[in-house]
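Every protein chain of the complex appears in place save one, which is left out.
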Amino acid sequence: MTKNIKHIGLFTSGGDAPGMNAALYAVVKAASAKGIKVSGIRKGFEGLIDNDFVELKTKQLQKTMHLGGTVLKTARSERFRTVEGREVALQNIHDNHIDGLIAIGGDGTFRGISLLSEISDIPCIGIPGTIDNDTVGTDFTLGFDSAVNTAMNCIDNIRDTAESHNRMFVIEVMGRDSGYIGVYSGLTSGADSILIPESPQDMTYLLDKIHGYESEDAFIVVLSEGNELSIDRVSQQIRQVNDAIDLRVCKLGHIQRGGNPTAADRILGIRLGVAAVNALIQGESNKMAGICNNQPVLTPFSEIAKQHAIDAEQQSLVDLFCR
Amino acid sequence: MTKNIKHIGLFTSGGDAPGMNAALYAVVKAASAKGIKVSGIRKGFEGLIDNDFVELKTKQLQKTMHLGGTVLKTARSERFRTVEGREVALQNIHDNHIDGLIAIGGDGTFRGISLLSEISDIPCIGIPGTIDNDTVGTDFTLGFDSAVNTAMNCIDNIRDTAESHNRMFVIEVMGRDSGYIGVYSGLTSGADSILIPESPQDMTYLLDKIHGYESEDAFIVVLSEGNELSIDRVSQQIRQVNDAIDLRVCKLGHIQRGGNPTAADRILGIRLGVAAVNALIQGESNKMAGICNNQPVLTPFSEIAKQHAIDAEQQSLVDLFCR
Amino acid sequence: MTKNIKHIGLFTSGGDAPGMNAALYAVVKAASAKGIKVSGIRKGFEGLIDNDFVELKTKQLQKTMHLGGTVLKTARSERFRTVEGREVALQNIHDNHIDGLIAIGGDGTFRGISLLSEISDIPCIGIPGTIDNDTVGTDFTLGFDSAVNTAMNCIDNIRDTAESHNRMFVIEVMGRDSGYIGVYSGLTSGADSILIPESPQDMTYLLDKIHGYESEDAFIVVLSEGNELSIDRVSQQIRQVNDAIDLRVCKLGHIQRGGNPTAADRILGIRLGVAAVNALIQGESNKMAGICNNQPVLTPFSEIAKQHAIDAEQQSLVDLFCR
Partner (left out) sequence: MTKNIKHIGLFTSGGDAPGMNAALYAVVKAASAKGIKVSGIRKGFEGLIDNDFVELKTKQLQKTMHLGGTVLKTARSERFRTVEGREVALQNIHDNHIDGLIAIGGDGTFRGISLLSEISDIPCIGIPGTIDNDTVGTDFTLGFDSAVNTAMNCIDNIRDTAESHNRMFVIEVMGRDSGYIGVYSGLTSGADSILIPESPQDMTYLLDKIHGYESEDAFIVVLSEGNELSIDRVSQQIRQVNDAIDLRVCKLGHIQRGGNPTAADRILGIRLGVAAVNALIQGESNKMAGICNNQPVLTPFSEIAKQHAIDAEQQSLVDLFCR
């Protein structure tokens, strides 16, 4: 059932992720090809409530599509959690003659939109934008590939020092509760051990491996932030098992979240932006656009669980390379 | 039917591609986990003929897996095209007690191996290593993602100048007969036009678009090298249609072939390296390991055609964004 | 003699160079600390004639200081070469109540300003912005360090392929008539030969070196674009001397001109921007701000010759490393 969409409201919400600007460009480009106007809403749900709408032009977004962050800015909104906040937001949507919404963000964003759909029939499509790759309904989330490359390049840098000094490094990467960034940045940087929340037994393998260890080489441990053991506890346990090891720690932190998006994230942003516009036109609502096995797919918000288990093949690679 | 492989011969052949070193590391790591020894053969088929075999150690390859090029070196071999050359190669394989071969390269490499299989029953598995992404049997070839990112980052650089001067640039990217690098680097860098061998009509769209064009902005044309029209002819035709345009050209050239591989290419190298070892163990031969729709697959060499048509979704994106 | 400057006109002219945006930020920041207003003039002399003046805000420029190109855009102006053009420009300067000019560009830009000073007493200070490092009065021009790093990184990439194939590469870098980019990018990338306009005898050394050469390694020749011999002629002569060499060529082209400026270029832009504002306040005019031996210096436009001979120490390094 095709729907006659004339004016889309577009916003980014939750943590920023590289590739969001490419998705913004794609939404506006795809919409304008169909004669659909697009307004940007600044700072996510905050802007919906504050009526902070801006006109979006293709030419301008084409020039910023390669930049990190989001030109529409993003925020977390306490007010949108209230009934009053959502009613004001809905009124602004109506007053601006918006007849379709596209939101880029994580599962929290999609829950927010779902609340809106309870009091309205405005069609809404989501685009998964988060570096954590913790969303079902898509093989990769927007920003993940960039974050992995940033983390990997940082670990490559640290390897220079680790090899020069024959040192061990424990390096904490992001991912919230998900080990995806850990697995990918660890495998691709040739880590000796990867510690992720999904596989707590790897700590035991690590401690076994370093028992009596005397290295003439670098030894790299990649630790995902959501791990049960903090970076300090991991270091402490390593030192308890082998106090001869020259050990250093490093938390990569927020640098993983920024920087110009990689090609994969830009193409993903483009594909998801176009898919979201097409979904609205086809009368879809309350669904997230994703790419599974190379094909665009839509998944209802109600099925978007936070958990996104590490793929079995990836896990087997960790077992093979890092135990 | 599982086969008892004890000693693998491993080589890279044809043009080098980023990610080859990650694949080398993965083959040796996966093999050694099964108690299989791996010898490297330097310079591809040349080394087979010259008996240029070297011992490969996991620790050493772990340290070079993040580097571009191939530590085993590569070459094209005229001698292997002769019966005599292949017989010497086969003798060396036997003399070194090799009972399985893994070759990383393009379709020419696989044809070479096929010739070997005509006179021998040594099992051989191929890994598609080429930046051109012109091989069927895998969604992406090893090196493609790195080449695309390099080309894209170069175009980002050129955009700075194009915007500062309101200039048009025609930028030639690699790909031999395939437009894949053109499509991906063009879409991800926000190109205004993409000219690929597979879609010659886009030149007409471009010339229509610039007729009477007076820009206050950059205008980027990405041209794939395999195109019917050379970069000089494209420029000439643009000038004929609109001689007021401030036009510059740039051939990116060999920089697209080198540099440290991206995370996607390293993970692809790892997956394909492991898949190749597993294939040999499982008794497979004369097949190429690839990843299609996120799953490892094997494709017989006999079905590896050179042509790898641009995916329909990608083509529709080019139509939407660059016409 | 201090002068009471209230309103500076600021523009970029000639070819863009990385670091120009940092200099723009610095001028506005330094001026506003002294209570001086700054207006930007878009597209260099063209904007002076077209009265294309824009207000510049510190906060906005702070956000773009890390980007390549110039947010004020740049252009070459035919009209400014005419008496009429310059009279219109001067009128616009007066009408906008500009009482001091700062221009970022190369020697052509400074000649343009000098023409203005012939018909006016508006004080003008220049900042040397060009990747070519071909200006006297400063050890390094704005953009040079970025261009060298870009060229060097490209040559590092090409080295991956050169080593994988034991190939020779002739790589052309920019620099117009100056060999500076050639010398710096060649030395820093470990080139085997550097061919610059200032040292034509190096071609002879190269041809001697490759006579009978049979390499098991990469061989890198860096060629400056201003050289007497074109890249095609150089290749031809190499092949004549030794036709067994596997030779490839690559022209790096415009990618050297763009990209985010390096730290050295940003700090240079900041220092020169501040120095230019201080110079205007101190009543200076028709001078270029530069950094010589780590100290800010002013040089009269009349002494700015195009030629900037290769430093003797650098030349001796080329002799030592590349002959």
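Letters A, B and C mark the chains as written, and numbering starts fresh at 1 in each.
As a convention for this text, a contact is a pair of C-beta atoms (placed from the backbone, for glycine too) under 8 Å apart; a residue touches a chain by one contact, two chains touch by 3 or more.
Because the structure is a prediction, the values reported are computed rather than measured.
S.K.: Going by the touch rule at the top, give the shown chains the omitted chain contacts.
M.R.: When the entire complex is considered, the left-out chain reaches A, C.
S.K.: For the chain left off this view, which of C:Asn51, C:Thr188 or C:Asn242 is in contact with it?
M.R.: C:Thr188
S.K.: With the missing chain put back, one of A:Cys250, A:Val297 or A:Leu320 would touch it. Which one?
M.R.: Result: among the candidates, A:Cys250 touches the missing chain.
S.K.: Out of C:Asp139, C:Asp177 or C:Asp246, which residue would touch the omitted chain in the full complex?
M.R.: C:Asp139
S.K.: Of the residues listed, A:His7, A:Lys37, A:Lys73 or A:Lys209, which one is in contact with the missing chain?
M.R.: From the options A:His7, A:Lys37, A:Lys73 or A:Lys209, the contact with the absent chain belongs to A:Lys73.
S.K.: State which residues belonging to chain A touch the missing partner chain.
M.R.: Chain A touches the missing chain through residues 12, 15-16, 18, 67-70, 73-75, 150, 153-154, 156-161, 163-166, 169, 248, 250-255, 257-259.
S.K.: Please identify, in ascending order, the residues of chain C that touch the omitted chain?
M.R.: Residues of chain C in contact with the hidden chain: 22, 25-26, 29-30, 33, 59, 62-63, 65-66, 139, 145, 148-149, 152-153, 156, 159, 163, 184-185, 187-190, 217-218, 260, 262-264, 266-267, 270-271, 274, 293-296, 313, 317, 320-321.
The rule is simple: only the chains that are shown with their structure count from here on.
S.K.: Which word fits how the chains touch one another: line, ring, star, complete or other?
M.R.: Graph shape here is a line: each chain touches the next, no loop.
S.K.: Quick check on chain B against chain C: do more than half of the interface residue numbers occur in both copies, making it same, or fewer, making it different?
M.R.: Over half shared, hence same.
S.K.: Return the distance between the CA-based centres of chain A and chain C, expressed in whole Å.
M.R.: About 39 Å separates the centre of chain A from that of chain C.
S.K.: Averaging only over C-alpha atoms, locate the centres of chain A and chain B and give their separation in whole Å.
M.R.: One centre to the other, that is 28 Å.
S.K.: Find the geometric centre of each of chain B and chain C from their Cα atoms only, then give the gap between the two centres in Å, rounded to an integer.
M.R.: Computed from C-alpha means, the inter-chain centre distance equals 36 Å.
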